[in-house]
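Take a look at the structure set out below.
The other protein chains are all here in position, but one chain of the complex has been omitted.
Labels for the chains are A, B and C, by order of writing; each one numbers its residues from 1.
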Amino acid sequence: MKRYDLIVVGAGPSGLSAAIEAARCGMSVAVFDENAKPGGQLFKQIHKFFGSKEHQAKIRGFKIGETLLAEADEAGVEVFLNATVAGIYLDKEVLVQIGAAMEHFKADTIIIATGAAENMITFDGWTLPGVIGAGAAQTMMNLYGIKPGQRVLMLGSGNVGLVVSFQLMQAGCEVVALVDAAPKVGGYGVHAAKIARCGVPFYLSHTITKAEGSDCVSGVEISQVDEDFIPIPGTQKHFDVDTICLAVGLSPMSQLLKMAGCNMVDDPRRGGQVPQVDENGETSIPGLFAAGDVSGIEEASSAMIKGRMSGLAAAAYLGFLNEQDKDNRLADLEVALDSLHQGMFAPGSKGKTFAKTDEGIAVSQSLLKKGYLDDADIERFIHRPDQTIKNSGIHPVIECTQNIPCNPCQDACTRGCIKVGKTITALPRIDAANSCTGCGMCIASCSGQAIFLVDEDYAPGYASITLPYEFLPRPQKGELGTALSRSGQPLGHAEIIDVRNAKAFDQTTLVTIKVPVEQAMTARFYQPKTNAAGQSGKKEIRQ
Amino acid sequence: MNRISEHPILGETEKGQLVTFFMDDKMMEGYAGEPIAVALKAAGLMVHRYTHKAHEPRGIFCAIGRCTDCVMIVDGVPNIRTCITPLVAGMKVQTQDGVTALEVNK
Amino acid sequence: MSKYNDVIIIGGGIIGNATAYYLAKKGLSVTVLEASKDIGIGGSSRNGGGVRQSGRDTRELPLAMWGIKNLWPGLSEELGVDVEYTQKGNLRLGKTAAHQKILQGLTDKAVSCGLDVRMINGDEIRAINPYLSDEVTCASWCPTDGHANPLTATLGYYKKARELGVRFITESPCFELRKIKGVIRQVVTPDAIYEADKVLVAAGFDSRKILATVGIDVPMMPLKMECLVTEAEPPMFLQMLGTADADFYGHQSKHGSFVFGGSSGFEHLNKDNGSPISSSIGASCTCRGIIKYFPALADAKIVRAWAGWLDDCADHVPVISPVEEVPGLYIACAFSGHGFGIAPAVGYNVAEMIADGHSTIDLSALRYDRFKPKQ
Partner (left out) sequence: MKSINDRSQDIGPFVSQTDDAIIICRCEEITKGEIRQAIHDGMFTVNEIRRYLRAGMGLCQGQTCGKLVKNLIARELNVIPDQLDPATSRSPMRPVEMKVLGNEEVSHV
């Protein structure tokens, strides 16, 4: 029987990372993935990643996927696609469906990296065509170039719900509302702000009570919920939609581990049924590892590090790596993982409420309730004691108000205007002593699209605002449109005075608008006359 | 109208050859190699099947081959997960009714 | 909460549940102790659902015939749960002269016990089941055989017994049986000691180690068997099927799915990790067996495969017996892979044995002390 030193199940971020490390140690490695395309969720993640350089921050998920595939190829990893693992049996035997045959393989070590499956919630009509998982929406738009629908309601304000809402608009769909039963936004505030300024209304403490339609979705009814998440009669609101998108969390897809006989535990903090593992992902069965979401829901950056750790541990298990090298390399990875596991969204912070940031600033309640910062928040975060901000000449304004692990803005500014420091969850700080040249690298490097360049002295009575723009059609210089506030409200006319596309910006267009100077700190988005972001017409109808 | 002609980040989607296939005896077009469900979605078709017990409509739900809601009869074989089954020129796709084909002429 | 009962049953499988139900109907207080977390987790929920008389040993045939006549037809109504009993006959299929010989032997024995079973040829077989391949040349045909749903039958007895006041305690494995003053009295579990005048051991293969605590042995070994089930298919046929070669057995359920068991020839050698895990070869082998007989099922999709342990007796026939040397102790185990079809009859007759001291069907041929070495 064909035997590999390592068989990896799942060619996502974690599985590929594991395979690469193991193969680089000299192991023969096969990766099986049931999908036609490798990369797992990476190829559906078209946003720029958070973290720092070592976590491949500011690089878009699908590009990280391309890099991983190239590295795997170079390291000699055999990746089998359309290869569905039917089961894992005794003696580390793996039965795989490849095309029209079932093939038996053996391995000396196995790493299960099957990822996660979407959770679902039920409501009247949830089985109607048009009710889909957020993952389904991502797959349709980002892998196959098809719109999931024209008018979409998103349920779930975690990072998946927020990111997919933005992606829906990028694909040309209209997002009519973002709904969550929780009383506050679950995901990163910067992700929420990105969609709020496009005009998407947030309905927190609301849930879907009915999907309407006979053969497919034609509308949706939401209701406010009480503290026990029970819908309150009389609070129903109706939206005409053709698609309802559910983003209500993920569960580890751990069935293979269970079948293989690993000790399993039910751990709500890790997302459900997960294997008992040591710090390198080794299960109760020696030589059988679990890496990535399958052993606890996190995000792709952590999954990649955990995959590398399991790959190295598997190499050490079979003597391809000596103990000292293993310890050294694992220690480095642990530091990298630790730096991601800090701040308000760290796995250990689940369920906690933060009143203040690490810097001692009261967090924005508006961001948590409506998805955008209000004027008082801006005052508090911009004019805070630890940063000096100019109000003349071009300078960055950073609207990053939560402690999340991310620091590319610091590296992006060659002038030293932006400081994050060693702890990457610290809020970026502006040092006005150094002069901004307006290069825009900070804007393009900010995965949360939370940096703007403002020049209050652009012209008498007018300010210029440079903002990140990732929609089509890209605005043209000289074009006239509408300036939108952080909540997506029209503020008045805006003229495009500059449009910059550079390779270094990586598909983020830097659009500079001219607005009356009093809007310098309120205008944060641009809406063309013939709208691209899919949100056209809606505001006119709604107001 | 459901196809994204150009995407701000991804540019143009790579597509296979434009082919024809049959959907309940109606001729349709799609790109070879894309999932059957994608070709149907592009044409605006939402209902893939009707359930056995309650005769309720179902369509795409997970789009990754897991939930089995999007199954249809493909070339005579029922319960084919259309979201992960590549489109081939000349394929015969039928709306599933329970575990058999829906009578479309009725 | 009283730990005393008239009867304690060790084992929450279909035998234990059915006996509990019939005892409760007679007004006895009963507690059922189940070792695992789930009711009916052993062979009761892992078998192919056959409700057959044909192919059985003559010692258990009367029980099978009585149950099919008296209990199965009304069981769904009695339990208030659809047990999907379908009495449309059993075909035991053969392809070769050797198969013909095996089938003929079984048929002759059953006929001598008064069962309506006969040999039929290829054309007759395909008149009954047109999906069978031309390779099938002979079969035994018993029109009064059939099949049922082992899951709902097992849980149906549980539900009904529970309604009648039977206590079921899960995660309560029996460590030890204890006699007090010469008679059976106590059942020791990790959490409690239960007391009763009478104890029935119906714990499948585990019965052997439980019985050993009072010095009783039933000569049986665990044997791992594998089954699989397909997606729902349009209705094709209603008979229960088996083969002379034992490549597979099974039926199409009311749901439309096909439930098949099969053998790879390695059952007695299979290893496990403490739970009955499927082997890497079992389901594939069964599929090949099925396709040879039913080419039309080649495209049917398998959605689930599982394995289970048989309590395979030295002579492949169950032990259903009082144990006079340990007064108050009763045994119903070692069903050797064909207990489901006779389970209602076993439950009914064992309940009589326990409550009344005698049963409708003479079970003396199934005694625990029947095993004799070579002379």
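Keep this in mind: a contact is a pair of C-beta atoms (placed from the backbone, for glycine too) under 8 Å apart; a residue touches a chain by one contact, two chains touch by 3 or more.
Predicted model, so just to flag it, every value in this text is computed and none were measured.
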Result, missing-chain neighbours among shown chains, is A, B, C
Given C:G40, C:P62, C:P318 or C:G339, the correct residue touching the omitted chain is C:G40
Cross-chain touch to the chain not pictured, restricted to A:T67, A:T127, A:N391 or A:N434, is A:T127
Full-complex touch with the removed chain, picking from A:E21, A:E34, A:D180 or A:E212, is A:E34
Across C:H99, C:H147 or C:R167, the one contacting the chain not displayed is C:R167
Hidden partner sits against chain C at residues 37-41, 45, 81, 151-152, 154-155, 158-159, 162, 165, 167-172, 230-232, 255, 278, 281, 283-285, 287-288, 290-291, 297-306
Absent-chain interface residues of chain B come out as 51-54, 56, 58, 61-62, 65-69, 71, 79, 81
Where chain A meets the left-out chain, the residues are 1-3, 34, 84-87, 95, 97, 100-105, 117, 119-120, 122-124, 126-127, 251, 255-256, 258-259, 266-268, 272-273
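Operating definition for what follows: only the chains that are shown with their structure count from here on.
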Distance in whole angstrom between the CA centres of chain A and chain B is 29
Expressed in whole Å, how far the mean CA point of chain B lies from that of chain C is 44
Two or more other chains are touched by the chain B residues none
The positions of chain C in contact with two or more other chains are none
In the complex, chain A touches chain C at residues 87, 89-90, 93, 95, 102, 104, 259, 261
Note: in the complex, chain C contacts chain B through residues 231-234, 256, 299, 301
Given the complex, residues on chain B that touch chain C span 52, 77-79, 98-100
